[in-house]
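The other protein chains are all here in position, but one chain of the complex has been omitted.
Here the chain labels run A, B and C in written order, and each chain numbers its own residues starting at 1.
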Amino acid sequence: MTPNVVEMRLQLSRAEQLANSLLSQRGEASGAAIARELHGVLHVFAAEDRLNFQRFLATDFAPDATALRAAAEAYLSHPSADAAASLAQAADPPRQELLRRMNMAPGGTGALVAMRKEIAGRLRDEPALRLLDSDLKHLFSSWFNRGFLELRRIDWQSPAAVLEKLIAYEAVHEINGWDDLRRRLAPDRRCFAFFHPALPDDPLIFVEVALVQGLAGAVQPLLVQDGDDDAARERVTRADTAIFYSISNCQDGLRGISFGNFLIKQVVEELKSELPHLTRFSTLSPVPGFRRWLAKRAAATNDPAIAALARTETGAGWIHTAKTDASLKRMILRVCATYLTRHASAEDRADPVARFHLGNGARLERINWLGNTAPRGIQESFGIMVNYLYDVETIESNHEAFVNDGTVMRSAEVDALLSAEPVPVPNPGAA
Amino acid sequence: MTPNVVEMRLQLSRAEQLANSLLSQRGEASGAAIARELHGVLHVFAAEDRLNFQRFLATDFAPDATALRAAAEAYLSHPSADAAASLAQAADPPRQELLRRMNMAPGGTGALVAMRKEIAGRLRDEPALRLLDSDLKHLFSSWFNRGFLELRRIDWQSPAAVLEKLIAYEAVHEINGWDDLRRRLAPDRRCFAFFHPALPDDPLIFVEVALVQGLAGAVQPLLVQDGDDDAARERVTRADTAIFYSISNCQDGLRGISFGNFLIKQVVEELKSELPHLTRFSTLSPVPGFRRWLAKRAAATNDPAIAALARTETGAGWIHTAKTDASLKRMILRVCATYLTRHASAEDRADPVARFHLGNGARLERINWLGNTAPRGIQESFGIMVNYLYDVETIESNHEAFVNDGTVMRSAEVDALLSAEPVPVPNPGAA
Amino acid sequence: MTPNVVEMRLQLSRAEQLANSLLSQRGEASGAAIARELHGVLHVFAAEDRLNFQRFLATDFAPDATALRAAAEAYLSHPSADAAASLAQAADPPRQELLRRMNMAPGGTGALVAMRKEIAGRLRDEPALRLLDSDLKHLFSSWFNRGFLELRRIDWQSPAAVLEKLIAYEAVHEINGWDDLRRRLAPDRRCFAFFHPALPDDPLIFVEVALVQGLAGAVQPLLVQDGDDDAARERVTRADTAIFYSISNCQDGLRGISFGNFLIKQVVEELKSELPHLTRFSTLSPVPGFRRWLAKRAAATNDPAIAALARTETGAGWIHTAKTDASLKRMILRVCATYLTRHASAEDRADPVARFHLGNGARLERINWLGNTAPRGIQESFGIMVNYLYDVETIESNHEAFVNDGTVMRSAEVDALLSAEPVPVPNPGAA
Partner (left out) sequence: MTPNVVEMRLQLSRAEQLANSLLSQRGEASGAAIARELHGVLHVFAAEDRLNFQRFLATDFAPDATALRAAAEAYLSHPSADAAASLAQAADPPRQELLRRMNMAPGGTGALVAMRKEIAGRLRDEPALRLLDSDLKHLFSSWFNRGFLELRRIDWQSPAAVLEKLIAYEAVHEINGWDDLRRRLAPDRRCFAFFHPALPDDPLIFVEVALVQGLAGAVQPLLVQDGDDDAARERVTRADTAIFYSISNCQDGLRGISFGNFLIKQVVEELKSELPHLTRFSTLSPVPGFRRWLAKRAAATNDPAIAALARTETGAGWIHTAKTDASLKRMILRVCATYLTRHASAEDRADPVARFHLGNGARLERINWLGNTAPRGIQESFGIMVNYLYDVETIESNHEAFVNDGTVMRSAEVDALLSAEPVPVPNPGAA
């Protein structure tokens, strides 16, 4: 089954020839057929040959230098709108047209997304692939436009071919096989994903939602089995809050193209329409950068409390201390509130999860002690989990405040944490 | 319901403001919502206000002149691949990004396609719209890529919302209402269309096929009712030939983006798989340019026969002559064969329908006397209809011969028409 | 195509042979294949041969006489539950089993429903078919159980194959072709039907609903075109009332099996869920028996006013009088209220439409003058149309009152019509 070197070289040369054909006049008449053949050849390539083909794509297929030079000179001498348009056309690399034609074959979109995923792992060693990567990203931005995405609810009625992707892609709270998955899709849960029509079995991003009473502050209770389906259905009738407890991007080949913002907002609309008795829509989110930031703070200050906190050993026994030591809890919550509400800067970046939700217009609603007692949660943020509240009425103004001057809109409860008593953390601005 | 001038001006200014927002940072957070609002405003515009908004789109949103100038200069001084990529990026007009964001709203794609359709009728008077038109075309080429199109069979089970589009869009042989449509969708007919997922009820292009015994040479028998559904089903079992007797593009907003070639070839595959006993796939096509060409020939030559032929009055009574005058038939068929097989040139263009099918790799199979006795058929081509044969084995070589040197591959039967006796038509090359 | 007599006799005998096979042991192994063949033979039968085959079914396939006699005697001597069950089994005619096996072929259910429809027209002349008719009805009652019916919304997205059935079956307010149908399915209309899985394109019964503001009292305004789809969508947002203005049974072969009661109640649920702002669910119904009843009343009384009313000529000009003569209006409405609210009896039956809705638990809500100005409406009921209100809270009690002692629950408005002034109509009880 493994062809030898000569055969592979022949196949690589065949692939290159097909790529050239695809861009030629012949490609106009028989493009779909040539593209299909090309993908057939690539399908059996070993990793190394795929790399060689990617190099070929990245280095050939540049714009015609003579025409581009002429267009650039024409624009510089008469910088009209028409000249700009001609220049744009001359600068448009044939590589993009080639990639568009490769997309014409059945499965073409999936193959191109897979190609960009593979390139991602190679960019460091193969900077020449960056042009190919950027052309793919440009095309994907256009192809995976929000207007072409389909929101689908995922539940136990969904095809197994889709469900197994959830197990594979869940990035926040791991799904341990099909029984665990079933809990995530119980009657008091909702799961929604964006799909693209050309990748019908492959979610682009999905969100998991729990329907609960009150604002859930801890994730473990949401993940355990809790009675049978009848009981779960009954809980839905009493739920007033939708908790978005996990959002996972699925396609490495689409990195840099953002879907999460759209997804959350549309799911809020869907849930409101299905369950009018829901009054609150909130995340339950990790604070992945908290202790990393704390370590930097400790290095930059000589506050002994901060230093002590940064040095805290959170091994097996710590959870017991955390449950009983009220002043420790109070102090850490306060420091975390400071971390999450300070004005971020280029040197002192906002927490990535906070930045995402605050940038979407959510409000920092509550900071929960021991919201995630899994080792990773303890290690990243002393087990703290945060609720970001999506309130349609204030989304725009929250967003404006955050992007214009970094102001973090928050609840009175968060304010109370901050103001209770001065927290001995140096002003990040002073760092 | 018709707002007055002040109101409309306010709305135009609101639309412009929304378009600007959509491109701003705010657009990143709430793009879908802004786009939806923008389309809502545009939806109630009168034609004149739409024009004003289109002018606004066409003239604003050009690339940043300073950045473009810098990128052009940088490329000219160091014309590397990276510099070309940077230049392409600087030349990419923000207008395209704006249009992509307008696409994010529900119905956005349809609204943009409708906009380009409207622009088409205005380009002559408003040349400034050309940049907008060309940006839309660029986006549509990418969005309506073959890989994103869905082939669907259309039959009496299809939604009325789709079927009414067939009645509206059929461009070759008019469909007179729902009863006539039903005949086109009888059990011995097939109809296939390409759809785009964002326009689920709107075919992009469709083809009508008749399943018959032998190579059908006349279109009228294909259009009349012929027994009931049982009889039609029975005919399918005996059919050996699929006749593609009508292909209609549906979306004026997508002009310049070609689907027909893909459609025919994929429908051939579908039919082969559904009905393995079909052995021949052929069009029954008009020759729209024949008499126009003949008139030009007559002017350029002094052959009295040609001149007489060009002057022929094909009024009400002519059909009777045509049916009885064997030498007239022989002569016209011969001239038509010459018309269809000569090497075309820029001054003496190939028949548009011939160019399409020959360019796709079809073969000129048969020239049929009185294949279309409708007035338009008589008027355009003395009622001649032509079969172009799609034979998978020879498609590539036919195509190569045609695009490389204009050679028209044809059957022996067409050759016989040509060689029987010299036709007194001047060599087009001599014209 | 028409086989001669000998051929037909052969085919009839073949059909009878197949029917016998179907019931034999061979039928158990190859039942679906035999049933398919049998339907194939019957499909090409002329009407007369179908009649012969129906006679054959009706007269053969009776229960085994010896076994039935024995079971009857056994039951009479020891009337236990087991003996009754054995007797039921012995009395179960093999004809029903044969019909069940005929149902196994594709299209079998449709063919059996069509057979019963044909039998209906023949029962008068062929009383022997009554046993076959009653066996079919028995089976259909079981097969078309509410639990197996699917409620589907019908709109412009529905298949043409379904929509053409609406045009054909609408029994109350005729649909004049596809354009008229489109109005019935506009955005401010709803149409729902019950389907059976074995007859996927064939509605069993459908109801047409208008979404309006206030209680609509006249049908013509509901049937005319009224602005475009945008306007219709806008009206929906303001609607508070759903008017059920037409209910049509579609399948003559299912007569005697009632679906209307279930349909109305489930559509009320559907509409409430889709449009929570609807607060009223009412019919707009004809009074088909009013003038027939009036004529009988006139014959049985010597009240000159009634006699005069019964003799009224309602020709072309009458509508003008009706619009202007307030006392005529008052009098007729009062008499109609009496007609609709009196306690019906076997000799003096309730209006059939009233009986249906009142029996379902609806309330007589309003009697509308000139609610239907079409000739048939004038001729049947002086153009009067009636609203029956479906109010979930009172359905059970209304129903009980009506079926227990014939009491017609009604609004105060109807009561006012009755009590304003004595109506000179003889008490039906005295008739």
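The criterion applied here is as follows: a residue touches a chain if its C-beta (ideal position, glycine included) is under 8 Å from a C-beta of that chain, and two chains touch if they have at least 3 such contacts.
For clarity, every value in this text was computed on a predicted model and none was experimentally measured.
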Query - Shown chains that the omitted chain touches within the full complex - result: A, C
Report summary line: Touch with the missing chain holds, among C:Arg55, C:Lys117 or C:Lys265, for C:Lys265
Query raised in the report: Which listed residue (C:Leu51, C:Ala120 or C:Ala198) would be found touching the missing chain in the intact complex?
Result: C:Ala198
**Report entry** Selected from C:Glu73, C:Asp179, C:Glu274 or C:Glu413 as touching the chain missing from the view
**Finding:** C:Glu73
Query raised in the report: Which of C:Arg122, C:Arg183, C:Arg376 or C:His399 touches the chain that is not shown?
Result: C:His399
Report task. Go through chain A and note every residue touching the omitted chain. Result -> 156-161, 163, 177-178, 182, 201
Report summary line: The missing chain sits against chain C at residues 25-26, 28-33, 59, 62-63, 65, 68-69, 72-73, 75-76, 79, 81-82, 84-85, 87-88, 91-93, 100, 103-106, 108-109, 131, 134, 139, 141-143, 145-148, 150, 197-198, 261-262, 265-266, 359-361, 395-396, 399-400, 403
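Keep this in mind: only the chains that are shown with their structure count from here on.
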Query - Geometric centre: closest chain by C-alpha means - result: B
Query - Chain at maximum distance from chain B, centres defined as averaged CA atoms - result: C
Report summary line: Expressed in whole Å, how far the mean CA point of chain A lies from that of chain C is 57
Report task. For chain A and chain B, let me know how many angstrom lie between their CA-based centres, rounded off. Result -> 41
Query raised in the report: Which chain C residues reach two or more other chains?
Result: none
